[in-house]
Structure formats: C-alpha cells, structure tokens
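Of the protein chains in this complex, one is absent; all others appear in place.
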Amino acid sequence: MNTNTHANEIDAFLRQLFPIPRSLTGDGNRDTLRILQEIIPLEIIEYPSGTPVYDWTIPDEWIIHDAYIKKPNGERVIDYSECNLHAVGYSMPINKTMVFDDLAPRLHMLESNPEAIPYRTTYYSRDWGFCVTKKQYEELESFSDPLEVCIDSEFDTNGAMVIGELQIPGETDKEFLVSTYVCHPSMANDNLSGILTAAFLARDLLQNGTPRCSWRFIFVPETIGAIAYLYHNETEMKGIRGGLVVTTCGGRGPLGFKESYLGNDLIDRAIRQAFKDRSIEPICYPFAPDGSDERQYSSPGFRIPMASITRDKYYEYSQYHTSLDNLEFVTGKQIKESLNMYRDVVNILDQNLFYCSTTPYGEPQLGKRNLYPSTGGAINQQGAAVSTNHGELDAITWLLFLADGEHDLLAISERSGLRFSVLQQVAGRLVEAGLVESVSARLTV
Amino acid sequence: MNTNTHANEIDAFLRQLFPIPRSLTGDGNRDTLRILQEIIPLEIIEYPSGTPVYDWTIPDEWIIHDAYIKKPNGERVIDYSECNLHAVGYSMPINKTMVFDDLAPRLHMLESNPEAIPYRTTYYSRDWGFCVTKKQYEELESFSDPLEVCIDSEFDTNGAMVIGELQIPGETDKEFLVSTYVCHPSMANDNLSGILTAAFLARDLLQNGTPRCSWRFIFVPETIGAIAYLYHNETEMKGIRGGLVVTTCGGRGPLGFKESYLGNDLIDRAIRQAFKDRSIEPICYPFAPDGSDERQYSSPGFRIPMASITRDKYYEYSQYHTSLDNLEFVTGKQIKESLNMYRDVVNILDQNLFYCSTTPYGEPQLGKRNLYPSTGGAINQQGAAVSTNHGELDAITWLLFLADGEHDLLAISERSGLRFSVLQQVAGRLVEAGLVESVSARLTV
Partner (left out) sequence: MNTNTHANEIDAFLRQLFPIPRSLTGDGNRDTLRILQEIIPLEIIEYPSGTPVYDWTIPDEWIIHDAYIKKPNGERVIDYSECNLHAVGYSMPINKTMVFDDLAPRLHMLESNPEAIPYRTTYYSRDWGFCVTKKQYEELESFSDPLEVCIDSEFDTNGAMVIGELQIPGETDKEFLVSTYVCHPSMANDNLSGILTAAFLARDLLQNGTPRCSWRFIFVPETIGAIAYLYHNETEMKGIRGGLVVTTCGGRGPLGFKESYLGNDLIDRAIRQAFKDRSIEPICYPFAPDGSDERQYSSPGFRIPMASITRDKYYEYSQYHTSLDNLEFVTGKQIKESLNMYRDVVNILDQNLFYCSTTPYGEPQLGKRNLYPSTGGAINQQGAAVSTNHGELDAITWLLFLADGEHDLLAISERSGLRFSVLQQVAGRLVEAGLVESVSARLTV
C-alpha cells in the first residue's frame, strides 16, 4: 500500500520549508506549522515561557534579527542571513569589536569537514557563538585588526513554545502516537524529512476513511517539546499503545530501523513485518537511550514503546548536523520511499485484528464455498477451476488454523511467512464467507 | 526397544492389501479393516451416508464395478481392473462414445513423469475422469475415430463410511491418539505403510502388558473420516493429550519428522529424544496446516498436538500420488525401521514418569547401597568392585538430582544428554533401592 503522495509535492514543501529558521521557540516554528496546515488540519498550541514542565521550564522565546562578523573594512565575512546555522542556537545578544584571538573560543568549525558549517546550540546556558566553515575560520584568523561581532537577538519572557497536534479518532480507543521534531533550522534530513513524512502519513490516514485505531500526530521541539506535551497530556499519554518517532528518513542511504526499548514489541514486529513484506533488510539499530524523543515517551513514567524508520539515521551520515545536510542530499523521491514503509507499518498496526473461526471443530468445507480446488490429489492444484490460487489457499488454511482469537494477523503473518496484506485481504473474503469473524465484531454481538 | 514384528510379516500384509481399491467409502475399505483385524482386534464402525458432521456431510457410498476406454476396434486401452488409479476417485457413471478431443479434458496425465498413472479424486464435486500414463494418452490421441468410454459406478445414498477403532486402556486416564488414513487406493507408501505401521504398533502395545497411559488407534478416511470421528467423540477427543498421524513411512529415503503445531510439545520432544537416542538426524518439517489429519485434530476447537514420523513424506518423493508408489518402492524392512522409531516414541510417552527423591536433603549415600565405587579419588572409578558402571552412575546422579517431582524422565534425558532407556532402567533400580518414588505412586499413598 503506497502513499497517495507524489515525490514532487514533497519536493515543493522541502523547498518552502528548508530556509525557515527553526529553534525551540520563535516565529520560524510558527511559520513551519502554518505551512504544514496546508497538508493537514494541524492544531497549533502555545506553551508560555516560564511554565514548569516536570523537571524543566519552557524557555524564553528566542528572537534573532541578525548576526554577523564584519572584517575591518566593514564587509560581512559571516552573515546569518545567508545561513541560519551561523549563529549558535539561543545565542544571547552581543555587539562588540574584538581581535580574532578573543573571538576564537566562540567559533565552531569542523576540521574533518572543512566545507561544512556545523550546527550548535546553547539552549540552557546563556552564551553565544558562531558556526563557520574552515575557510571562513581561516579568513577571520588572517585579520590582525579587530573584527565587529554582532548577534542581534533577544529573549522574550512573555513568549511561548509552539507545537502542532492532530488527533485522528478511530473506531476503537486503542491509540498510537506519531511524533516528529520541528526545532532544527536549515537541515534537510534532520529533520525536514521527518516533518514532511509525518505530515503526509497523517494525510494518507485521513484520506483513507476512519481508521480502526486512534492516531495522534505531534510536531514538537525535541526534548523540551516532548516533555511539555507529556506534561500537558499525562493521563492520555499513559494510555498510548506505542508509536513512531519520525526522524532523518530522507537521505540516500539504505533504510534503517531503531528498535523500541522493548525490542520485540508490537511496534517492532510491525516494522519488521513491513520490511519483510517489501523484501528489504533494514540496518537495525538496537535501542539505546540516546537519539530522539523515544527517550521521553519511553521514560519510566510512561514506557511507551517507540521506534523509528530512518534513511541515513542521525549520527550515521557525514553531513549530520551541518550545512551539508541540504536539498542536494535529500529529495522527495527518497522521502516517499520512507513514507511508503511508514504507511505499511501504520496499516499493520491499525488493521491487526484477531479472528475467530465460526467452524472451529475440524476444517470447514472450502470446496462447497468455491474456496478449494474441486479435483483432489494433485499437489499444486494446477488447472483447477477455482477462484483461489495456491498462495491464497495457503493464506486461507493458515488463517483458519490460527483463527482462535489468540492470534492477530501480524502473528499469523509471522508464523506462516505470508505477507500481511495477503492475509488482510483473505481475512476479508473469509469474513464475507461467514467462516471467521473478527473478535471485536463477535464481542459487539 | 525394537518392535516384535518381522519384516516378512509386514511384506505379506503389504502384498495382500496393496491391490484393494480404497476410497472415502466402499467395500475396499471394509475389506482393508477386516484384514487388519488379523493383526489387532479392531472395532469397525459405520457412519451412514448423509449424516452431518460439523461443516461436512458423510458422502454417499461410491461403488465402482468397472471402468475402461475402448479403442475403435473394441480393445480396452485403459482398464480399471488393471489399476484402480485409472478411474478418478468418486467418478460418476458415464457410458458414451466420444472423440478424443472431447475426452481430453477428462484425462489426467503427468508430462513430467510419463510412466506414471496419477492419482486424482473428485470427492465433493460430481464429475468423472481417467488417469493415464503419457504413453496411454498418446495412444488415445492417435485415434481419430470415436472411443467407447465407460465408468460403471453408482452412489448409494443408503451406504456408509467405515472406520476402525482400537482403544487400549492404560493405568491412567492420560490418553494419546494414533491416527492413520485408509482412503487411498493402490499406493504403497501413501498410505499402506502408515496403515501397517499403526496396526503393528498397536499390536506391540497390546503384547507388552497394560500400558501406563491409554492409547486410541483409529483408521479413518482422510479429512472427512477424521472430522466424522471427532464429531462422534467430541468430549473424549478434547481430553486427548497428543498424538501421532502415521503416514508415508515406508519409502527408501531418510526418516523425517513433521512437528506438531506447537513445535516443542511433549510429542515433539519425545520424537526428538527417540531420534537422538538412535543417533539419527531426521529431516525436520516444521508444522504447516497442510498435510494430513493433524489439520483436523489440531483445529481451534480441539488443538490436539499431532506429529508424524515419515520416510519419504507425502509431497516429497517423485512417486507421490502415482502408480509408481508401489511395492518396488516400499518394503517390510523399511517399514520396520519406522515402526521401531514409533515404538520408541510410544515408550517415551507412555513411561515418562516424574520421580521424587526420598532423601532430598543432600545426596543419599550410594556406597552403602552398592551403587557407588568404594575407592574414592579416581575419576573413572576403574577397577571398582561395584555393580554400577560409569554411565549408570551418571544416570543415577542426574536422576537423583532432578527427582523433585518437577522433572519427568524426558526432561531428565534432555537435560543430561543420557538415553531415555538408560534413565528408565536406572529409575527402576532406584525405586527398588527406595531412593526415589514415582510421583503417582507417592500420591496413591
């Protein structure tokens, strides 16, 4: 089941969203969420600066107007308007003239990646700094005269942190979470790819009729955003069955899968099945309490199992957290392939029903229902005038055999080696034929 | 523990039973069961045609007198009296003259196995047809003049399906099932080998004194016979602990083992242990809901774990379901080797007792009971004047160590790596010495 989304639609949003300066707070985040409202009816929520959320506090809103380093002749060597990675995130205001040697400790540069501007932040410690390429660093170093250094920023104690939320109610109370983070500035894989994958995944679900389960999509700043959301939705979040952290899934490399902290939860099994059904062997990343917001959702108080499907996972690609993580590296076509995987996983989680046979004593007679070859004895049933092919017959017999109310479709898929989508389709035919019923259906009666 | 049966005794029954035409119903089945009564006191039970059994109905009895295809000069090209596979099973009567092109769709032939007459049935769809070799097909094809086609069959709505049953009561209510199918016409591995293995296995049990467990042997047509039996014995069958479907165990190939649906049930463990104790590595066939009557016994309403020991398992040999599955392929000697395996499994299941030590605090003093070497210090106890050799001493210490009422002999065998029969014998010595008692014995006190 592929997404309804075209690669070029993704590409258009990539181009629109890439230049916007995002952070923990600020108008860049507001703009980003407003643009996402063109895709899905996202509700935008503001948490005021200063609000305590568990062990944390919503930070003051960071507003940055400009930032530069001018050489002695007044020309800008470093210019925030050219790349918003130049200013260390949450830099406090500074405006002074200083010689290079005094400035040097505030400059971040990558010896190993000289073309790249690194991405750095100083969220929780009032400080300032610039991120530059090695060439820029060397140019600055060449001036013995003082340099004019300016970061025109301010902190608004009456500001807020904004987050986006979309709840899709399903037929049942069983609820899954899809979370992605919106705090990174101009980097394409980390995490525009995740933002757009989550948005289009939500749109696919909305376009597909009422899902069986409920789905909650949230777009939050990493760490503090997730913690703030948990704080404001504690009771509901404790009822979440599991979920997905959508991140870094637009690179050129092979697909990956970071396991949930449980390692073999329903979430993990659904992802493994989805990969298997597409004959893809993902890079497997065992759970570790680093990474992204699974750290918060899976913390002892919540223990929501969260996994991620990635493509060039954070930490794992050379452009990570630099200006080279750009639109040359990430494309709509690449994101679409990750989106297809996510869609399969959502389908498995959403449609993973338990069935009960209505004829549990011995097998039902398939022949009289035109579900079995009429001539017996041959192994492969070749030439049988029947509407059931061999793969379907396998799926029928496995499904009937395990239709005891204790095996969901995913378990049947794992046990039989058959594709989830094949079993899902055959389950529909058997329900029509009156041979099985889904357990919730039976319970309703 | 080898069977009491000689290979040439099996051979004699093979020759007698092979030519008899068997099907779901009919006198061929009656004759077969009557001949088996020469081996064991089988009770023959008739289920009347038309009886509903769960989702199925006992079919009308199929009676076939003759079947042939005559060439234009009146000679028979195809003659049922030469091989009962020529008529598709349950063919309805036909008697007409027709040209080859009209006949062709009713002819079953194997391109890939030109010497073989295939085996086909049309049990639940009124139809007719012939099974022929490729050479016969080509001969029929060569006649442009019409051919006389006749199947002299009838369906008796007052008929019955016959099955055979032998219940061997044991000392306890724990009951195992041995089932085999009797519906296949002249094919030696599928399933005369299974029929005779089951019959001689039952005779071995009867000759061996009262077993500890109860054993139920049934000889039924495949699928409908098993379902009918389940229907008529529903309550008792729900109490069956597990069992064996005896099928295709007389070929020339290596021994195989189809696992129960649980994969590691007592039944599976007993079979693995039996193979290990004879140092045989069987071909392992994981459970799938195809195959034979395990489909019925293990269905959701019963869930009896059933496994099979095979030798050239159905589906797996080139002669399968053809006239080449004959007495050149199957011999009494080959069947006897499968029978020995089945006997070992039956012994393990039947004698798998739990023991409790009477001296559970520390080890008992074996020396004063002449169960231990009197000179200490040597590793191998060589030269010790004691009636206990090193293998037995191992068995004694393992058995005493695990004699806690929670480990049966099979578990002790698996844990220690010692043969079941060695532990069985040592358990007897320890019971005599008063060092252990079987848990049921203790419970009686």
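A and B label the chains in the order they appear, each numbered from 1.
Heads up, the rule we're going with is that a contact is a pair of C-beta atoms (placed from the backbone, for glycine too) under 8 Å apart; a residue touches a chain by one contact, two chains touch by 3 or more.
Bear in mind that the values here come from a model prediction, so they are computed numbers and not experimental data.
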- Task: Tell me which residue among B:Pro254, B:Pro360, B:Gly391 or B:Gly428 touches the hidden chain in the full complex.
- Result: B:Pro360
- Give the residue, chosen from B:Asn8, B:Ser374 or B:Ser440, that touches the chain omitted from the document. B:Ser374
- Message: List every residue of chain B that touches the chain not included in the displayed model.
- Response: 356-357, 359-365, 367-368, 374-379, 394, 397-398, 400-404, 416
- Message: Touching the absent chain: which residues on chain A qualify?
- Response: 54-56, 88-89, 108, 118-125, 127, 129, 223, 226-227, 230-231, 234, 261, 288-290, 295-296, 298-303, 315, 320-321
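Keep in mind that, in the parts below, only the chains that are shown with their structure count from here on.
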- Between chain A and chain B, what is the separation of their C-alpha centroids in Å? 54
